[in-house]
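Note that one protein chain is taken out, while the other chains of the complex remain in position.
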Amino acid sequence: MNTNRLNSFTDGVVAIIITIMVLELPVPKAPGLAALVPLSVLFAAYALSFVKVGIYWSQHHNMLQAARKVSGPVLLANLFFLFWLSLIPFVVRWVGEAGITRDTVLAFGVVMLLCAASFAILRATLISAEGEESVVAKATARGRKGLITLFAYVLSIGVALLSPYAAIAIYIAVAALWLVPDKRFEALIDG
Amino acid sequence: MNTNRLNSFTDGVVAIIITIMVLELPVPKAPGLAALVPLSVLFAAYALSFVKVGIYWSQHHNMLQAARKVSGPVLLANLFFLFWLSLIPFVVRWVGEAGITRDTVLAFGVVMLLCAASFAILRATLISAEGEESVVAKATARGRKGLITLFAYVLSIGVALLSPYAAIAIYIAVAALWLVPDKRFEALIDG
Amino acid sequence: MNTNRLNSFTDGVVAIIITIMVLELPVPKAPGLAALVPLSVLFAAYALSFVKVGIYWSQHHNMLQAARKVSGPVLLANLFFLFWLSLIPFVVRWVGEAGITRDTVLAFGVVMLLCAASFAILRATLISAEGEESVVAKATARGRKGLITLFAYVLSIGVALLSPYAAIAIYIAVAALWLVPDKRFEALIDG
Partner (left out) sequence: MNTNRLNSFTDGVVAIIITIMVLELPVPKAPGLAALVPLSVLFAAYALSFVKVGIYWSQHHNMLQAARKVSGPVLLANLFFLFWLSLIPFVVRWVGEAGITRDTVLAFGVVMLLCAASFAILRATLISAEGEESVVAKATARGRKGLITLFAYVLSIGVALLSPYAAIAIYIAVAALWLVPDKRFEALIDG
């Protein structure tokens, strides 16, 4: 089986996930710019959700670009990953609506950890389908970023119990880590 | 006609169906984890809906991977299948909101039976378009899983009248049956 | 320019249009089957909308299958067609909620006419881009169905003023006309 449909289905689901929040932004009835002020927290939450989901889409794009075929377990691992990804707009919005508290930040961290863990499982099933010598295995072999991300999210869950703002600082650091483009994939695929 | 657009349209529709419920999950205004408790039934219903639709997408992916061309009747059979599939989130959510009762479980079983039956019709039209000697016909020839599923859903409708919980046990058993990856397709397509 | 992206974008938009109504079906809070009865009109309207949009998708699929390239005007004509198509769920739902009256049936007929007319414009721009000798021109050359459809919708607008039920009979006849698969396209493309 090749990767075409897995990619096209994933693109459709991620396209919906990334635009869910803008679907729900309430349009103010009042004409003045002041009417936008109460929406500023939701706007910031939408932007954060967009960034997080967008980074995962880029990672998925890069990893599947290196993959040559998919197996039954890869399909299931991909669905498992998409399930947790679909909860990102939900927890981001909860932080946006209920405020930065211990429990909302904790829930955000748990969903982030489950996304990162299920993405790691997806990578493992892809490598298992293609072998340790495959392009996808080599391209991700020294993937320190993935390990750092998993470690940071586990850490953030403990930190959130002490200080939600410190946990948010960890989340922003992880996003910054991934916004730097991944040269390894590009180098391996193009040459 | 080749299968590209049938797949891409189906992927789009299934992507929407699989994420409909998360679009509608109400975000709590309260900041404590206790605010998530009333949503736990809806979360479980969303997860169940995701699993059921995800299994059908995987089956569709596997079957169409083996198909080489589509005909007019295949397009219609595919639309007929997508129609019933689109009602899964509706009945799953009804079970989630109104509880596990005779009528809600019955409605769930009827929609499940119609999905399974229309998927069987789709398979029949594909084989009719390609011939009994085609890859898709051979790959699904000894498809006991399909027959067991149809039988189980018919049975569950009778069982639901006596005990909704027994019917739910049947649904879970059917899902477990399909979560085991289908080796037949992979073997036939890859070699 | 080839037809890949026009098709993939159209598939995405049509996938959303065809599932809009199920997104909005209200889930009853009561557990009995009686709770579904008030929804039966909306269910029927959803099924009708699904059939109408599904037929247009099949037609679009068949026509673009025969096309080889797209031009700037084709992109615009396609967007123009999608705009009117996106109003089908709106008018269907208006009939479902406000009942079968002169004005609701009239609005339905006007949107249907605009869909059929904009689809004819799309066909004309495709032929203009590829020439009168192209596959798409030949495959649709004796397209009596298209002319009959346009004529039927114009007629139905007059009829609706006298009897909305007679207009609905015309709409059903047109749908039946298109549910018969189009052999011309399949014959020309496959051989």
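Going in written order, the chains are labelled A, B and C, and every chain counts its residues from 1.
The definition used in the following text is that a residue touches a chain if its C-beta (ideal position, glycine included) is under 8 Å from a C-beta of that chain, and two chains touch if they have at least 3 such contacts.
Everything quoted here is computed from the prediction, not taken from an experiment.
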Given the full complex, what residues of chain A touch the hidden partner chain?
7-8, 11-12, 14-16, 18-19, 22-23, 25, 27-33, 35-36, 47, 50, 54, 57-58, 61-62, 64-65, 179, 181-183, 185-186, 189-190
Can you list where chain C touches the absent chain?
1, 4-6, 8-9, 12-13, 15-17, 20, 23, 69, 71-73, 75-76, 79, 82-83, 86-87, 89-90, 93-94, 97-99, 101, 103-104, 106-107
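In the analysis below, only the chains that are shown with their structure count from here on.
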Euclidean distance of C-alpha centroids - chain A vs chain C, Å:
37
Centre-of-Cα separation between chain C and chain B, whole angstrom:
26
Specify, in ascending order, the residues of chain C that touch 2 or more different other chains.
8, 12, 15
